[in-house]
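Inspection log for the structure reproduced underneath, given as structure tokens.
The complex appears here minus one protein chain, its other protein chains still in place.
Let's turn to chain A:
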Amino acid sequence: MDAVIRRRGAYVCRSCTQRFQRHLRRTYGSAAQPDIYDVVCVGAGPAGLSLLTALRANPVTAHLRVALVEAQDLAKVKLWTLPPDRFSNRCSSLTPSSVLFLDQIGAWRHLARERVQAYQEMQVWDGVTGARIEFDWAPGSTPAAGTTIAYMNENLNLTSGLLKRLEELGGVSVFDNAKIERISYGEETEDLDLREWPVVHLAGGKQLSARLLVGADGANSPVRSFADIEARGWDYNRHGVVATLELEGEGWGGEHAKIAYQRFLPTGPVAMLPLPGKYSTLVWSTTPSNASLLKSLSAKDFIAMVNAAFRLSPTDLEYMHTQESGQAEEYSWRLEHTPFDYQAVPQTVVGVQEGTVASFPLRLRHADTYIRERVALVGDAAHTIHPLAGQGLNQGQGDVQSLAKTIEYAVSHGQDIGVTMSLEPYVSERYAANHVLLGVCDKLHKLYSAGSGPLVPLRSLGLSAVNALGPLKSFLMNQAAGNGIKVF
């Protein structure tokens, strides 16, 4: 995509930049001198694109000079399209508060809305004991019947919509297909002292000098490494297997009462989340060896494994993971001998879309802080969460909303948006909230990943108790819907 540059009354005024550049050229006679920006955002994932959109859409911050650096080809992302009966395997649930934010910044209407699926109910149960939580809104506790818990959406539908909105807003210097060679600090000249300003060096010689460098560059954030911010945590020794599934029907509740399912297996939770029509998306966290087996199976055997994951006993499943093939036959034989309430599990999977079975390593990471002088981290660069709560992307939206608000306050009070003094409110608003959520998801994972031993009876008690305790349940529901974030 071509760089869209419109410099209308930029924060770093154009004449200053030009003066500065002229001056540098005079001084050093060098061709490549940094372009000065107020915000340089590395990473055009959901977090980075939402941040720039929020800044551009707000009249208070719209005059900031902003640049976006992304390794991928964004033209492909913007023009992303799939036939109505095909879905990308990388889907995320968007909470109502994330959707509200996306709507406020004018991005929501740019998504292909017919590809977004709202769901109103969650069914969660323990694979070992069968204890269940029914996450639907209790009568009286809800604003209206059929209230949406969250929206399933393809990540590409979101990023593509955000790019369209950004293009509509204009004013962003986009550097995609970019390779960051290094990030350094600026220099001191006669007129200016930019020794605290990060400079992003792109392959080809382009240099971007940043009042505020935003790391929206995902879990392996190069910006975080540059800022020397430690990210602590652990690997779960689990992979998330994803796939786009076709079911026998539109779901037990029909088109307007869609249900998300999650079953806790000793190896990790398996979740099936509704997409439009007969389609669903799978997120199955399991051991790396199980994951590679699942990826190696034929479509028929893979489908059988997914159906088994929601129906058969953990022992049966474990056995089927030792087979190199033939799971389909094994499944139909074992199913006959397994009693279960067929309406309490998702409808039977009948197809898996070609090329959609993939896996990602799962880990928990939390950066020690989100800010340094002239650096801020958002989204997965700041924290990586276990996907079992479907909160990763939503946490990033929460970060972006908070950082955009922090920047707005700083701009309207004449503060330098890059200094920690201006950025402090962002960290104090987000850090604790994210930390609690990371901790809760981590504990749930550990609690439900033990196949036997003392935890099993306890957790069965736990799940039943959660189900019984109305207030606690609605707290968890609100958390899932993103309404509860402000509780902390």
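Points to keep in mind about this one:
The rule is short, and it goes like this: a residue touches a chain if its C-beta (ideal position, glycine included) is under 8 Å from a C-beta of that chain, and two chains touch if they have at least 3 such contacts; residues count from 1.
By our rule, contacts and distances are computed from a predicted model.
Of the candidates "Alkylglycerone-phosphate synthase", "Dynactin subunit 5", "Ubiquinone biosynthesis O-methyltransferase, mitochondrial" or "NEDD8-activating enzyme E1 catalytic subunit", the chain left out of this view carries the UniProt protein name "Ubiquinone biosynthesis O-methyltransferase, mitochondrial".
Contact with the chain that does not appear here is found for just one residue of A:I36, A:L102 or A:L438, A:I36.
One of A:E181, A:E250, A:D316 or A:D416 touches the chain omitted from the figure, and that residue is A:D416. Touching residues on chain A toward the chain that is not drawn are 9, 11-13, 16-17, 20, 36, 63, 191-194, 196-197, 211, 409, 412-416, 419-421.
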